[in-house]
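Missing here is one protein chain; the remaining ones are kept as they sit in the complex.
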Amino acid sequence: MTLSITGLTIDIAGRRVVDGVDLEVADGARVGLIGESGSGKSLTALAVLGLLPDGARVGGSIRWEGRELIGMPDRDLARLRGDEIGMVFQEPQTALNPIRTVGRQIAESIRIHQRGVSRAEAWARAVEEARRVKLPDPEAIVRRYPHQLSGGQRQRVAIAMALACRPRLLIADEPTTALDVTIQAEILELLHHLVDEDGMSLVFITHDLAVLSQIATDAVVLESGHVAESGPLRMLLRSPASPVTQALLRDATATLWRPGGRA
Amino acid sequence: MIRYALTRLALLVLGLFVASALIFTTLRILPGDIAQLIAGVNSTPEQLAGIRERLGLDRPIPVQYGDWIGGVLRGDLGSSQLTGTPVVSELLQKAEVTVPLGILAFVVALLVALPFGVLAAVRRHRPDGVAVSVGAQALAAVPVVWAGMMLVVVFAVTLGWLPAQGFPRAGWSDPAAAFRALVLPAVTIGVVEGAVLLRFVRSATLQAMGQDFVRTAAAKGLTRTQALLRHGLPSVGLSVITVLGVQVAGIMVGAVVIEQLFSLPGIGRMLVEDTGNRDLVKVQGELLVLTGLVLIIGFVVDLVHRVLDPRQREAE
Partner (left out) sequence: MRRLQWARRVWASGTGRFGVIVVVVIAATALVSLFWTPLDPQRVDIANRWAAPGAAHLLGTDGSGRDILSLLMAGSRTTVLVAVGAGVIATAIGLVLAALGALTPRPVREGVTVIVDILIAFPVLLIAMMISAVWGGSLLVVIVSVGIGFGVNIARVTRPELRRILRSDFVLAGRAAGLSPSQNLWRHLLPNVAPVFIVQLSWGMAVAVLAEAGLSYLGFGAPVTQPSWGLLLADLQRFISVHPLSVLWPGLAITLTVLGFNLLGDALRDATDPTLSRGSAPRGTEPPAAVTA
């Protein structure tokens, strides 16, 4: 089960925003995609799922399980989304539909890919998924609307939606950046636990090396749309070769964090 | 929710009173001697005095207003100064033409605006989307009267499919003929209003398309179109509901002119006649009913919007 990105280019409004990115995710691997804002990390992730904004042009190759994703019709990509590749986004505030209950939104993930499932069964599964992501009082919470939940709870719902069909790969785009520091650790732990439990592969996108060090084994460092450096995370932390990585490391160690564990 | 409804209801009632006072005072206080208008240029002072007394114009304005409002609350809008017929009965009779016309026009407007507005948004980079956008802009600039004339030229004069004027004397007891008489007028108003609404639907859809939760829905496994239709459009629907009140005002205004063009015996044409005749009692009654309608629809729309949007339900 692999994702293989080679020579990815993305043009938006005539400007080349991603220029020749390579990324390999082996089965069960946890790869970090790190860089400053504007480096093209989110766009790379969106390109995999075919969710780039209108008018974006993509070149290069993205292979999933040997199938070429670039140029695949949306209908076929949609079948992959949620079922084989799941995605969690950065802003829990806006990622959920405000006029549907969270339970219904989790259940929708299931009903999209498993046609035979009845509404009642899907609802029961939704409760189970809510429990799995450690939401308090799952039976009650699934009846609530997003605005009634806290930021951390909403992100758990988003994770539940992404993982409901047990995808083989999870792409997490800055899932903790918009959350309180105290909640960040909980969500990270949850993600780590779920990824391990299912043997999923993970692509974790962030600008914070400290966060990445707690969850990824390998990393690719992006700068202005191309790869500055890549390799096992431990090596990058110990001896970063590129100035970008060095700057990121400096930012991370500006707090009390030290490589290899908690402060 | 109840509290909200009651507040809005109180505001509605207040609004109706203020509107009625505005209408009444404008028609009474504006310079121009009403008795003179009715009696004509060559009237004698005795005639003028007689008219004034008959219509109660010599009493203080607040008293006159009180009289009128008292009547309104009892369902009596007074009687025509010229013909003596009660305003309410005339309104009800003409409503037979205007209400179906308004409803038909509204349906046409929705049929034009909703599908094409969404299309114009989703395909805004392709020629068909751009064409719809440009076409809507152009249509929205067309005076309703002229649009009616052009449709008459094509469908009535040239093709002869539909009547160019008039409403069957038998009224709705001949439903087919009555309906045929309303088709061109309703389509005229509906298409022009629809063009205006279309631009709104288009921008609301664009906003919906940019919503994060639409992207999340696609990430779960819906195609991008499905995600937009299932998750994005309900919020478009919600924002369309908020402009419904304005749409109704537009249709009402269109009806006034269109009834004139097509010689339809409706409320709009009656208003024009009465205004020309300076029949103030009728005019004030008609204006009150029309503005009251806009205010009431605004109130209903507020409540519906509140009910449909769970975020607002909790806002207290």
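Going in written order, the chains are labelled A and B, and every chain counts its residues from 1.
We adopt the following convention: a residue touches a chain if its C-beta (ideal position, glycine included) is under 8 Å from a C-beta of that chain, and two chains touch if they have at least 3 such contacts.
Note that the coordinates shown come from a computational prediction; the quantities given were computed from them, not determined experimentally.
Enquirer: Checking the contacts here: which visible chains does the omitted one touch?
Expert: Those shown chains that the absent chain touches are B.
Enquirer: Touching the absent chain in the whole complex: find that residue among B:L101, B:V132 or B:V192.
Expert: Checking each option in B:L101, B:V132 or B:V192, the one touching the absent chain turns out to be B:V192.
Enquirer: Please identify which residue in B:V144, B:L182 or B:V236 touches the non-displayed chain.
Expert: Residue touching the chain left out of view: B:V144.
Enquirer: If I consider the whole complex, including the chain that's not displayed, which of B:M1, B:L14, B:I61 or B:A131 touches that chain?
Expert: Here the residue in touch with the unshown chain is B:L14.
Enquirer: Write the list of chain B residues that the hidden chain touches.
Expert: Touching the missing chain: residues 11, 14-15, 18-19, 22-23, 26-27, 30-32, 34, 37, 124, 137-138, 140-146, 149-150, 152-153, 157-158, 164, 192-193, 196-197, 199-200, 203, 206-207, 210, 243, 245-247, 249-250, 252-254, 256-257, 260-261, 271-272, 274-276, 278, 280, 283, 287, 290-291, 294-295, 298.
Here, only the chains that are shown with their structure count from here on.
Enquirer: With chain centres taken as the means of their Cα atoms, state the distance from chain A to chain B in Å.
Expert: 50
Enquirer: Any idea which chain B residues touch chain A in the complex?
Expert: 125, 211-213, 215-226, 231, 234-235, 238, 308-311, 314
Enquirer: Taking the complex as given, what residues does chain A use to touch chain B?
Expert: Residue list for chain A touching chain B: 49-51, 54-55, 74-75, 78-79, 81-83, 86-87, 89, 91, 94-100, 108-109, 112-113, 145, 147-148, 158, 161-162, 165.
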